[in-house]
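Read through the structure below, which is laid out as structure tokens, and then see the notes.
Taken from a larger complex, these chains appear in their original positions, while the remainder are omitted.
Here the chain labels run A and B in written order, and each chain numbers its own residues starting at 1.
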Amino acid sequence: MEIDTGNTAWVLASAALVLFMTPGLAFFYAGMVRSKNVLGMLMQNYIAMGLIGVLWALVGFSLAFGDGGKYIGNFDFVGLKDIAKADFILPGYVDDFALTIPVMAFAAYQMMFAIITPALFTGATADRLKFRGYLVFLGLWSVIVYSPVAHWVFSPTGWLFQRGALDFAGGTVVHINAGIAALVLVLVVGKRKGWPGEAMPPHSLPLTLLGAGILWFGWFGFNAGSALGANGLAAQALMNTSLAASAAMLGWLLVERIKGGHATTLGAASGAVAGLVAITPCAGFVGGVAPMIIGFIAGVVCFLAIQLKFKFGYDDSLDVVGVHLVGGLVGSILLGFFADTTVNSLGFDGMFFGGGSDLLMDQLVAVGATLVYSGVISLVLALVIKATIGLRADPDEEDEGLDISQHAEQGYAMAAAGSMGRIG
Amino acid sequence: MKLITAIIKPFKLDDVKSALKDLGVAGMTVAEVQGFGRQRGHTEVYRGAEYQVDFVPKVRLEILAEDGDVERLVDAITAAARTEKIGDGKVWWTPVEGVVRIRTGEKGQDAI
């Protein structure tokens, strides 16, 4: 199939937008931690841009999109071998799924997804990870967990794709996948010292709002870019993405207002993100007012979900489980009801559009498979690293803060006072 | 020599400063502080977790003054800082045994 410059332009722009989401996420999270941990949080996200970029080019892409059968790719494309060739065709991307963009553009676009996915769980384990241990977990998880799951769901050669499970932009691959891993990590590393008794207010909500703004912006590349072209489907996905975020913001604020008496800015930002998460699997399969319904439900459900950590006593510090895991579940499951083939003929109809329960079942299989695989492997990885390198900072390092203890830096030095001396 | 210390509401600083200037006070030192007292603080909510904040922002003034000036200055501060709402703050004074102006080494009342 011919390369289309318009489609390519949109996917290149989308790749840039998705890359920008990782700094966005970093600030969304960093604003919520205490000032002594702001750099630790930023670093845990930025390092993903470094480490995973390299791993993706070396092996990740090949394991995710190589021609290795239904369950995992292979090593044909290590170091991005061959994919730059003009006549190169990516396994499975033929007929209906034929690419109209350079495979290199597709590989770069997918790289940005690989980068941000594990960055998501840094919010759950905020303020207490040992940098070295985190780094090892990050790299291994990306290769052993992310690439296979991406293969299952995104590659036309993957078993979940072939089974008929739908995931337009990563409800399972990104959000459920990272969300369950986050829960596992939280259980393995344990609570922050002093949680929940001690007050741990966000140190800079403006940074969090900035991050949320960048996320909303970048998510257009994430979801609408997944149309892999500049067409009506991409336009629908972009519209759906924004409407879901809008409705989710309103939903979250409404419950918040009813329960707590106030509509908060943190709630507005959190609700928007919840809606963006939930619409991710649905973006290119639903239309009309469905995105608003899905978003609104996600806003309400995620707000209620984050209260569970207090009931069950797990310290999902910045609510990655409550927002990404639960939001991903909401979207992936609701898609079984709202999917509409008049929006996308390559999809299937959900229950509300005469499709019966088949799609819903396939969605549940995809969700279940991701939960089990990612949950189990993440647990093994976390336990092994905990027992060897160590996954958690020492108690006094935690008291001192990650910025000084892990990175020998401080986030802010506003004082006029020259209370430092140069020693080297 | 005495040291007058006053805890006032931040937005009253300007009034107090002018009042003292009018009485010929040449200098003072000010710090941002947090006050706890009868004046109640506020509550904050983050993702449903509710916090009580007991401290309210205040400004702390220090004025070195000659013994004879203390009463006038204290009265001036009290008058200028008063809003008659809870939380107006306190003024107190303590003895100072010596003062030096760093620039000149002048001592005692010449130092201020």
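The rule is simple: a residue touches a chain if its C-beta (ideal position, glycine included) is under 8 Å from a C-beta of that chain, and two chains touch if they have at least 3 such contacts.
All values derive from a computational prediction rather than experimental measurement.
A.B. asks: Please count each kind of protein chain across the complete complex and record the totals against the labels shown.
C.D. replies: A x3, B x3
The criterion applied here is as follows: only the chains that are shown with their structure count from here on.
A.B. asks: Could you grab the centroid distance between chain A and chain B? Build each centroid from C-alpha atoms only and quote it in angstrom.
C.D. replies: 51
A.B. asks: So in the complex, which bits of chain B are touching chain A?
C.D. replies: Touching chain A from chain B are residues 44-51.
A.B. asks: Name, in rising order, each residue of chain A that touches chain B in their complex.
C.D. replies: Those in contact with chain B are residues 196, 199, 201-202, 256, 259-262, 264, 266-267, 270, 303, 306-307, 310, 319.
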